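Comments concern the structure below.
The other protein chains are all here in position, but one chain of the complex has been omitted.
Chain naming follows the written order as A and B, and within any one chain the residues start at number 1.
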Amino acid sequence: MSDTQFDKSWQKRTTKQELLLWLGWLALVAFFVFCWEVMNKNTIWAFVSDAPRQAMDIGSRMVPPRWDYLPSLMEPLWDTIAIATLGTLMALFMAVPVAFMAARNTTPSTRFVRPVALLIIVSSRSINSLIWALLLVAIIGPGVMAGIVAIAFRSIGFVAKLLYEAIEEIDAVQVEAVSATGASKAQIMDYAVVPQILPAFAGITVFRWDINIRESTVLGLVGAGGLGLRLQESLNVLAWPQVTVIFILILITVLVSEWVSAKVRHAII
Amino acid sequence: MSASAATSYPRTWTRPPFVKRAWLRWALYLGALVYLIVSVGSVEVNWVRVWEGLDRGVRFVQGFLVPDFTSRWEDILIGMEESLTMTVASTVVGVLISVPIGIGAARNIAPLPIYAICRAIIALSRSFQEIIVAILFVAMFGFGPLAGFMTLSFATIGFLAKLLAEDIEDIDESQAEAVRATGAGWWQIVNYAIQPQVMPRLIGLSLYRLDINFRESAVIGIVGAGGIGATLNTAMDRYEYDSAAAILILIILIVMAAEYSSGYVRKWLQ
Partner (left out) sequence: MLRLEGLSKVYGTGDRALTDVSLSVEPGQVIGLIGPSGAGKSTLIRCVNRLVEPTSGKIFLGDLEITGLSRGGLRQARRRIGMIFQEYALVERLTVMENVLSGRLGYVGFWRSFFRKFPPEAIENAYRLLDRVGLSAHVNKRADALSGGQRQRVGIARALEQDPDLLLIDEPTASLDPKTSRQIMRLIVEICDERGLPAIINIHDVALAQQFVRRIIGLQAGKVVFDGSPDELDADVLTKIYGEEDWSATIRKVDEDGEEAGDDDDEGSEEHIAALDRERLAGLT
C-alpha cells in the first residue's frame, strides 16, 4: 500500500461546480447592474450630486430644535399610544379565531376553512399598515379611528401567523392525556391547548404592540392621527426645528416601548 | 409522610396567582382598566363621516371583486418596475454593506472600538423607520426611486448586520478554536470557521429581507420615494378604487410568490 499515489492538489468543488458557482455570481452582478440602470433611467443626477449640500442645509435648519413645540405634542403622543394599544387589542380578537382555523391540528376543515384563513393572513401581512391607513382614511375619514383599524388589520396576519405556528407545535401527547380523562372539547382546549400556547400568545402580543407603537407614530402622514399628523403639518411648512422635536419624541417613544416589551416578555417567559 | 386514615386534607384549593403581591395585582388590573376606558373615550369618531364613507367602502370592496388592471396599466407597470428594481438593488447593496458591519459588530471577533462604531451604525439604522428615512432622503436626493433605494439599503443594514452579528456571536466556539489552534490568522478564522457556519443563515436572511424590502417599497412611495406606492397613492387620490384594488392584489400576489420561492430556496440550501 505504500506506493499509493495521492493527489497533490485538492479542490472543494469539482471544476464544473466551480464554474457554475462563478456563473451564478456573474448573473447576480449582471442582474444588479440591469436593475440599477432601469431604476435610475429617470434620475436627475444633478439633484443627486447636490445631495450633500442639501443634507447640510437641512441639518443646519433642523438645529436648534424648537423645544416649546413639545407640549403641543402630548395629545398626539397619547393618540399614538392609543392607536397602537387599541389596534393591537382589536387585532387579537380577530387573530385568535383565524389562527385556530389556520393551524393544521385545530382547523375545522383543511380543504375549505384553512385556505380562507391563510388568505386572510397573507393579505393582512402583505399590506403595510400605512397603506391600510391610506384606504381607511378614505373610507371612514381621517382620525384616530382609521389608525386603530389600520393597525388592527395589519396585525391580524402577523399575530395569527405566529400563533398558528405555535398551535401546530403543541405537544399532542398532553392533549391526548387530557382527552383520555373524558374531558369535553372545550375542556381539552382550556386544559391542554391553551396552557401550551399562552406564553407564545403573550409574547407575540407584546412584540406586536411594540412594532405597532413604531408604526402608529407615522400613520398620521396619511391622516390617521397621532404624531405623524404633526410631522406632516411641520413638513408642509418646512418647519424643520419642529420636525427635529418630533423625531426625538418618536425615538424616545420607540425606545421606551421596546424596553417595556422586552421587560414584559422576560417576565412572562 | 404516612397517610393515616385520620389525616384530613384541605377541601379547597385556589391557583397561585400570576402576580404574587395582591396590591400590585389589583393595581395592575385597575390601571389597565382605567387606561382602556380613558383611551377608548379619547377616540373621537365622526359617525356621520363614517356613515358617508361606507359608500366608498362598498365601492372599494367592489373594486376588489372586479379590479381594474387596464386603465392605469401603464402607471402600474412603471410603479412595479421601480419597486422591483429598487428592491433588488437595495437588497444587494444593503447585504454588501451589512456583512462587514455585521462582522465588526460581533463582540467575539471584533476589537472594541470597531465593535462600538458598528453597533452605533446598527442602532442608528434601526431606530428610524423606513418612512422617516425616506422623507429625509427625498428631501436630499429629490423625488424618485433613488431616494427609495437609499432608504431601503439603509434599513437593510440595521436589520441584517444586527442578525448577522448575533449569529456570529452564537457560533460554535469550539470550531473557531480548532481553526485558531492550527495557527490561522484573523482572516483565515473568518473564512474557515465563521463563514461556513453563518453562510446558510445569511442567505436565508437576505432572501427574507428581499421580501421585506418589496413590501416597504410599496409604502415609501407615499412620501415620494418612487415605486408602486406612488402609483397607489395617486390612484387613491383620484378615487380610482378599482385601480387601487388591482395594485393591492398585485402586491399581495408578488409577496406570496416571494415568500413561497424564498421558502423553497431556503429549504434547498439546507
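Please note the rule applied: a contact is a pair of C-beta atoms (placed from the backbone, for glycine too) under 8 Å apart; a residue touches a chain by one contact, two chains touch by 3 or more.
Computed from a predicted model, the values in this text were never measured in an experiment.
K.L.:
Which one touches the absent chain: A:Thr43, A:Thr88, A:Thr107 or A:Asn128?
P.N.:
Answering carefully, the residue with contact to the hidden chain is A:Thr107.
K.L.:
Among the options A:Ala46, A:Val63, A:Ala180 or A:Val237, which residue touches the chain absent from this view?
P.N.:
Checking each option in A:Ala46, A:Val63, A:Ala180 or A:Val237, the one touching the absent chain turns out to be A:Ala180.
K.L.:
Of A:Val149, A:Ile188, A:Ile204 or A:Leu221, which sits in contact with the chain we cannot see?
P.N.:
Hidden-chain contact among the options goes to A:Ile188.
K.L.:
For chain B, which residues touch the unseen chain?
P.N.:
Output for chain B: 1, 3, 7, 9-16.
K.L.:
So that we can see where the missing chain sits, which residues of chain A does it touch?
P.N.:
104-108, 171-184, 186-188, 190-193, 195-196, 198-199
One rule holds in what follows: only the chains that are shown with their structure count from here on.
K.L.:
Between chain A and chain B, tell me the centre distance in angstrom, where each centre is the average of that chain's C-alpha atoms.
P.N.:
A distance of 5 Å separates the two centres.
K.L.:
Of all residues in chain A, which touch chain B in the complex?
P.N.:
Checking each residue of chain A against chain B gives 28, 31-32, 35-36, 38-40, 42-44, 47-48, 51, 54-55, 58, 78-79, 81-82, 85-86, 122-123, 125-128, 130-131, 134-135, 138-141, 143-145, 148, 214-215, 217-218, 221-222, 235, 247, 250-251, 254-255.
K.L.:
Under the definition above, what is the set of chain B residues touching chain A in their complex?
P.N.:
Chain B residues touching chain A: 35, 39-40, 42-46, 49-50, 52-54, 56-57, 60, 81-82, 84-86, 88-89, 92, 127-129, 131-132, 135-136, 139-142, 144-146, 149, 215-216, 218-219, 222-223, 229, 232-233, 236, 239, 244, 248, 251-252, 255-256, 259.
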